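A protein chain is absent from this complex, but the other protein chains hold their places.
This part shows subunit A:
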Amino acid sequence: MPKALIELNHINKSFAGVHALKDVSLRIDYGEVHCLAGENGCGKSTLIKVMSGVHAPDHGEIRIDGELRSQLNPIEAINSGVQVIYQDFSIFPNLTVAENIALNGELAQRKKWINWSKMRQTAKQALDKVGVDLDLNAKVEHLSVADKQLIAISRALMHRAKLIVMDEPTTALTQKEVRALFRVIEGLKRDGISILFVSHKLEEVFELSERITIMRNGKNVISERTDQLNREKLVYYMTGRQIDESYYEVEKKTGTPLLRTDNLSLKGCFEHISLSIHPGEIVGLTGLLGSGRTELAESLFGLTPATGGLIYRDGQAVNIQSVQDAEGHGIAYVPEDRLTEGLFLEQSIERNMVVSVIDGQKDKWGMIDGKKVKSTVRSWIEKLGIVAHSPLSPVKTLSGGNQQRVVLARWLAANPKVLILNGPSVGVDIGSKEDIHQVIRDLARQGLGVLMISDDLPELRQNCNRVLVMKRGRIIGESEGKSFTQEVWSQLHDGHDEEAGLAENRGSTA
């Protein structure tokens, strides 16, 4: 039996009443590429934070090289060779490549003076190990996402990493860059470094890993050699149900669209966007981070008004310069980042729910009508099945799924005609995800027009009747919803133009 590098046994962890990890065990051997798979919100990230010493487990033990580590902290974890590359890479955009790679090491040695030439030398060595050639003096902010990732990997290697944990490393990469990353990972494996690859993308999981651990709802379901698993089994273990591929279909729409844009542009973000959404349609919009999809949504909602082109609501040209304009035209937006843009975390569920309709809940004296507010809140809690102790408790005490329902309720209470959803199921458990999808489909059937922005291909496939693909600020393709598979996505996105090179940078630094 191969030697275990790190073992996590029966780990339990709770946050403010949410049991995030329930009796989870994980073992990674030397030189192994191990995949940690699971839906969003299943506890993958928490587990990583436990193994890197960020969170202390409530129960359970951590062994590194067979040695029990009861008080693991981040510095100890790094010294033991555990390196985590988070989604945002934790690099300093204003520093150069060499500084980013070698500065930590210099600082850790507590030297009084920095030896610049030695620093450049070590940085060069680290980059060579990964097998890439980057300008050491380039400012990191001007590099592509893929290059930033390579810098993060090089930096991890500097600390004699034995295990590199990569948290969803392919989210913002093009197909080509993913291939390059896989080659780097294979190289690391040959050098005896273990990789824990965290992902929910099935294709990658199968291609790369030797063993797979699957988590669901904070428990680990199975740990198995990759060749013992197949796609169906994997999906079953991840979701706990057989794949139920039902699709949302509507007959071809011809009348006046609810929302139409004509050559809509915002300098530096997107240009010549012409799309239309008919009543009853759920139109998907996807593209990599920085493709302009969020900026487009925020322009339609008046947060950053478009600089060119026209928006039509029910066939009438409208001028949307502010959120209030958008609201007035029946457009609602559920933002991408629920925690910073969507919610007032410390405030009550009630207040979070009525913020956008509070002006309509006044009595004849202009005071807030408590009864009206309560009945609004109560009816939405029931309609969306929000599980909460009391509407007066802070919204931060809710689970991700329930929080998302609160944001959704806020905008549905405003009775919109067009609903823009940005990442509606990010960080939401599977049960809530299904419920949210059901609510959206029901509303669409009643004539709401929906624009759903998402990275999640199955989500788009099952809920949208059409999917638009954006790249570098333009819509480059459209697919029928139910046939929008990984292959179609790659074909549309990577087939669009191969002269990428230079332009990649612009797409990814946004």
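In this section, a residue touches a chain if its C-beta (ideal position, glycine included) is under 8 Å from a C-beta of that chain, and two chains touch if they have at least 3 such contacts; residues count from 1.
Keep in mind that, in the parts below, contacts and distances are computed from a predicted model.
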item: Name under which UniProt lists the unshown chain, selected from "Predicted lipid carrier protein YhbT, contains SCP2 domain", "ABC transporter permease", "Membrane protein" or "Radical SAM core domain-containing protein"; value: "ABC transporter permease"
item: Candidate in contact with the missing chain, chosen from A:Arg120, A:Lys148, A:Arg313 or A:Arg410; value: A:Arg410
item: Residue in contact with the excluded chain [from A:Ile62, A:Leu173, A:Ile311 or A:Ile386]; value: A:Ile386
item: Subunit A residues touching the omitted chain (full complex); value: 14, 16-17, 19, 303, 322-324, 327, 333, 335, 340-347, 351, 354-356, 358-359, 361-362, 366-368, 370-371, 374, 378, 381-382, 384-392, 410, 414, 435
